[in-house]
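If you scroll down you'll find the structure; I have some questions about it.
Only one protein chain is missing; all other protein chains are in place.
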Amino acid sequence: MIVAQAKPIEEILEMIDKYDKILLVGCKGCVAVCAAGGEKEVQFLASAIRTARKTQGREIEIREVTLERQCDPEYVEQIRGFAGDYQAILSIACGVGVQFMAEHYREIPALPGLNTSFMGGALEQGVWSERCQGCGNCVLHLTGGICPITRCSKSLLNGPCGGSSNGKCEVDPEVDCGWQLIIERLKALGEFESRFMEIVPIKDWSTSRDGGPRKIVREDMRQ
Amino acid sequence: MKTESRLEKVLEKGEFAVTSECGPPRGADPDLIRKKGELLKGVVDAVNVTDCQTSVVRMSSLSCCLILKEMGFDPIVQMVTRDRNRIAIQSDILGAAALGINNILCLSGDHQRFGDHPQAKNVYDIDSIQLIMTVKQMRDEGKFLSGEELTKVPRLFIGAAANPFADPFEIRALRLAKKVAAGAQFIQTQCIYNLKRFEEWMHRVVDMGLHEKVCILAGVTPMKSVGMARYMKNMVPGMDVPDEIIERLKGVPKEKQGEEGIKICIETIQRLREMEGVRGVHIMAIEWEEKVREIAEGAGLLPRPRI
Amino acid sequence: MTGRKIGAVMVVGGGIGGVQSALDLAEAGYKVYLVESSPSIGGRMAQLDKTFPTNDCSMCILSPKLVECGRHPDIELLTYSELLGLEGEPGNFRAKVLKHARYVREDICTGCGTCQQKCPRRTASEFDGELGERKAIYVPYPQAIPNVPVIDKQICTYFLKGKCRVCEKVCPAGAIDFEQEDEELEIEVGAVILALGYETFDARLRGEYGYGRYKNVVTSLEFERILSASGPYRGEILRPSDNEHPRRIAWIQCTGSRDTSLGRGYCSSVCCMYAIKEAIIAQEHDPNLELTIFYNDIRAFGKGFEGYYESAKKAGIRFVKSIVSDVKELPRTKDLFIRYVEDGEVKEENFELVVLSVGLEPSEQTKLLAKKLGVELEPCGGFCSTPFFNPLSTTREGVYVCGVFQGPKDIPETVMQASAASAVASATISAERGTMLQQRQYLPEKQIKGEKPKIGVFVCHCGINIAAVVDVEAVRDYARTLPHVVWAEDNLFTCAQDTQERIKKVIQEEGLNRVVVAACSPRTHEPLFRQTLMEVGLNPYLFEMANIRDQCSWVHMKDKEGATQKAKDLVRMAVANAALLEPLERERLPVRKRALVVGGGLAGMTAALGFAEQGFEVFLVEREAELGGNMRHIYWTLSGEDPQAFLEEMIERVTTHPAIQVITNAEVVDHEGVQGNFSTGVMIAPTMTYRKLEHGVTVLATGGEEYKPKEYLYGEHPAVLTQMELEERIARGELDLGELRRVVMIQCVGSRTEQRPYCSRICCSVAVKNALKLKELAPDLEIHVLFRDIRTYGLLEQYYTKARERGVIFTRYIPERPPEVEAEGNRLLVKVWENTLKDDLILEADLVVLSTATLPRENEELAAMFKVQRTLEGFYLEAHMKLRPVDFSSDGIYMCGLAHSPKLMDETISQAQAAVARASTLLAKDEIEVGGVVARVEPELCAACLICVRACPYGVPYICEDGYSVIDPAKCRGCGNCAAECPQKAIQLQHYRDEQLVAKVLALTRGI
Partner (left out) sequence: MDYPPNVKLIRVPCSGRVDSVHLIKAFEEGMDGVYVAGCLEGECHFLTGNLRAKKRVEYVKGVLTTLGINPERLRMYNLSAAMGSRFVEIAREMTEMIRSLGPSPVKTGAGREFPQEQEEGEEQ
């Protein structure tokens, strides 16, 4: 899923400072699952904003909505009926959601309430970790199912650098050395001998973000 | 392909090679690098110039190499893949060769997290092994990475780094093999304090026959003080400083610790020289270049052979 | 026996013991006749102010039980009645009961109280210890069950002089019937339980204390009434002579106890604790009081008692170890002049009020009834004789006993025994379970969906508990102004049974669909009111309480205006919440009629047999290879029984009983499920076979063990033993008694210490037991017992006396200077500081015997597995110290034996039987209701994020095939953690929905 976290409230308050009527839109997709942008966060943020405004003696009207997803036009259109009544849309979806809001409601500013962080998963309650950078050209079959691009701080493709120490990365002793993980996994799979010595050729990054904004078209589905 | 590299020639002759390094200045003053160069005159066969080491911004390696070249050195340009994509890298390789630089050391580079610009975006378009392949392909096949032909090949003696002390230990020799397979001709290792561990690594290297395919220069760094030893032990990832070293430094008064460090360094070089497969020594006297001569002298490495 | 058996039990005595027996029996499927000689049930506990060691209000915790008893369809109350005799045989008795004429018809009286108000004739109130008054027609106390007055023929003007009949004139219901006559009933029952209780010692017999002559000398029971908010002085501490506040109060312990000269050679067991409690409560009323307790030994031997005693000492209550020789009244001031001896010195002191801590004894009527029934009494004190290993059986088969009539004891032990008696009494007729029951009559549940809220508010005065501080009428009037409120009224006691009838009437007449009671704590009273709602077809969850007593009147006594305002706020919040209440569904689950007993010692085996005799299957799981536990090391008792013979026979019965599966060498490894449907995994050695046991209830009887001391050279010197080791050696003949000249026993080894601050209860009597045994075997042997307080409570006191008579020397030591033991070759030197003589006593001993603490057996993992709570010392923690002494707060799990607290074998047997009784109330049911306050998922909103799955402490939620979270209402415990964490607000904890909690906040801040 896309993992995001709340922006500092001060930043949000500054963003909406000139408004007194805003629409706060949550998303039931990834950001709900990572506890950043679901209905609960909508309620919490709305209340926090109103609380802050009250301390300044200024009222603010906030309408609270949570959409099924903010990355599908049909859902985004669900606020069409009343979006125009508000001076700004504060979206606590991922960056996709915020942009979809902006694209659909061109006359109203769409503001981000979250910092979209990465694609990852939950390690345990309240802990999420990055797993994929969306390079568009997956090599996981070569690396024991552990992504060197995401899990190695330097995205090395041919083994660990000299900074790997006790299974940890030189960047942060809390971070596992991705290559250590890959090596262990390859060994467990009995693929170490065959895989490790093979020099992985220079990667084609054009399928990645480096190739410019990406788009997928399924012609068979297209109408 | 043979190059004009003095280092390559020294090694070819079967001499025990000596290299050292110069850290470029944090400013545009060329005299600072010249001053360092003076200290190494007649002491080394080649001199490395680091490439924004520890991700701290300094004068570019290539520019400093040129200054040292003018002073009569055979510089080794260090190149990290952190800051350049394959376009810039190939362009710099061509430039280096054109300017008469004969050696290149291919590195991935320290992560910027602990440098002076931790906010920077890193590149890592290719890794160090792929960089070795790149240089080799340009030199030996006369082709860019794209496969297109280039007009005049860059004749560079290709080096790489190895850290025998990083984890996981068991792949360290294998990784060296990968670098050799990619085209590395000389190797400069991480500084060695734990001789036992290094010996172990060397055994594996010899067992695999790698020492015959590549020239291994063992890295050494003199300790200035017990504080430095502790710092290296605890703070530098992939550094293995045994407690004996610390104990030994602790055993002498503070003002004598530097002297003791140099003594240790010399002893280390003498031990390394005995080891099968060790073809030279790379003396990294960090911000202490004035001591390189003393160390080389002490280790009986002077004078350097004439080529 | 071949005759027909009857599925009914008669319980004689309507105090807390009788009430508990009756409730357990009725819930387990037996018809109950509850016979009480006074006009109402409740007994002594109703008279008490607070209870130790939790300081709960006695009436408040008792009242719900009384109401439950009063309204239970299978309990027939026969108050103002007495049992005359019993014919027939066990299983099929015919009981003759005399029902005295009340002169008020129970079927018509509405309990409105008008007659009492108008009656012109007054007399002293027995209930208030004659410190207050009542009328000739009266209900003893406001919450009395049944709430039907009785006319006291002895003083009624009409009966005395032939005219008046004011009550008849004013009774709106026409319930007065002067023609009523005593009635003799014949009732068929299968068994009888005597819960006859006690009366307090007549303090006049200790003439030197001046009770009866000096107004300011009162009994402890009278002082309870003085403390009580509903008592004669409305909770102010006043003294009878001048209604002034006394400053210095003294308690004199052992008045009528431990006194062979008065024929009361037993200890009354409860006086030390109630005196401490009375002092603590008095101090809470007025911190400036000077409080002194004159005592003999402080017998704080029960669970949590020692800590309570210590807290009293810390609070500055003075304890003087001395017997008061006499009390004199100073004629002018009516103060009292006390003379006593302390440390060998005669001292004198003045007090303004003296409380005599009077002992407990069976009443003359009780003794008479016992004689009529052919039930033998103990020579000591006239308590009911019971076999040691069958402490609930009288000498007449089919007649059982519990409570103080069996021997002096406190409330929890009475409750325990009452439950136990219900188990043993019903065991004999278990085949007839359910044959005489009446189905509870509930109106079909009214559907309120779509209806607008119509809220009724009932504001309680709680006598004066609330009304003295809060302006109840103002709160009532205010409630009328709140949205959706269509009815508001105030009641003297909203929890009284007649008020329940009234609430039902109002619900029906006004068409209420939500009810708010502004009174006390939902913790004690919510079930009662919910029951009331159910009886008229309202879903029980359409009920809300505002606690305007514990959270308001009791804690804002000095700010009446503020309290009234707050009461209004609380009512407004409750009403706001009530408007949002929804009827909650409950699911019915079948009950697995099988018990699991963990622990195969005396407690576990007794419980297993108890279940089997009730007709339920049992798994008895024991960790060790053989059954018996600690009892294997006990060879005699104070009263002369043979524990080993008993044990052998018991093991035989347990292992051969067809309903009991004994699983030895077994360790519990997992546990899950809810009451009625548990499953527990055991691993059985040596093959390490795993077995899953499915059962409906669990009894944890994991036992205790003797503390192995580190003190006094134990383990270093061969002549230093524990009591258990001594017993074993004597029993095996390993001790050369001829060689011994002097034995020294040291008490409280490892107990009452900083590390283990509790009293181990049994060590004093074990020391006495073994001292007597040694004396029996070697009369010339010199035996010293070094003690802090000798705690031979109840009838055990006789043996302490006997030991002293036999020449055992008891020497007190003070904890600041404990005895010292030194080795000198084979001999031991014991040095002890004698505080009276102010000198060291040095004893050369051949044997030093340590009376060591009783510890719970390692149970931490097990407790975590069963999710049950423990005390700081590691004993299991019961749901309520007083009234639920064998229940865990988790439903369907019960405890007994040493794992609960140290106790003697007969007490363990009682508690095990009690656990059986409590568990049987569940096993007797075919199905149980689950659900109610549980988390509910709105699938539409659910993002299937798994946060609830991870947050649930019990692992209940899961994501179903359709991709949303499912929470099984049968497994959900209703904590609401999932609801709080759900990022989509897809989970709501029923009854505590976000909307409701926020509504309370809004009601508080925004007003109406």
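Per-chain numbering from 1; labels A, B and C assigned in written order.
Note that a residue touches a chain if its C-beta (ideal position, glycine included) is under 8 Å from a C-beta of that chain, and two chains touch if they have at least 3 such contacts.
Computed from a predicted structure; not experimentally measured.
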If the full complex is used, which shown chains touch the chain that is missing here?
-> A, C
Sole contact to the chain not displayed, among C:Q180, C:N296, C:S385 or C:Q551 = C:Q551
Touch criterion as defined above, residue of C:V320, C:V933 or C:V949 at the omitted chain | C:V933
Which positions on chain C touch the chain that was left off?
-> 54-55, 284, 522-523, 547, 551-552, 554-559, 562-563, 565-566, 569-570, 573, 867, 869, 889, 933, 951, 953-954, 973-977, 979-981, 989, 992, 994, 997-998, 1000-1002, 1004-1006
At which residues does chain A meet the chain that is not included here?
-> 8-10, 40, 43-44, 47-48, 50-52, 54-58
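One rule holds in what follows: only the chains that are shown with their structure count from here on.
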If you average the Cα atoms of chain A and of chain C to get two centres, how far apart are those centres in Å?
-> 59
Spell out, as numbers or ranges, the residues of chain A touching 2 or more other chains.
-> none
Quick one: which residues in chain B touch 2 or more of the other chains?
-> none
Residues of chain A touching chain B in their complex?
-> 153-167, 170-172, 177, 180, 183, 196-197, 199-203, 205
Contact residues on chain A for chain C in the complex?
-> 28-29, 32-36, 38-41, 43, 66, 122, 124-125
Contacting residues of chain C [partner chain A, same complex] | 941, 943-947, 950-951, 981-986
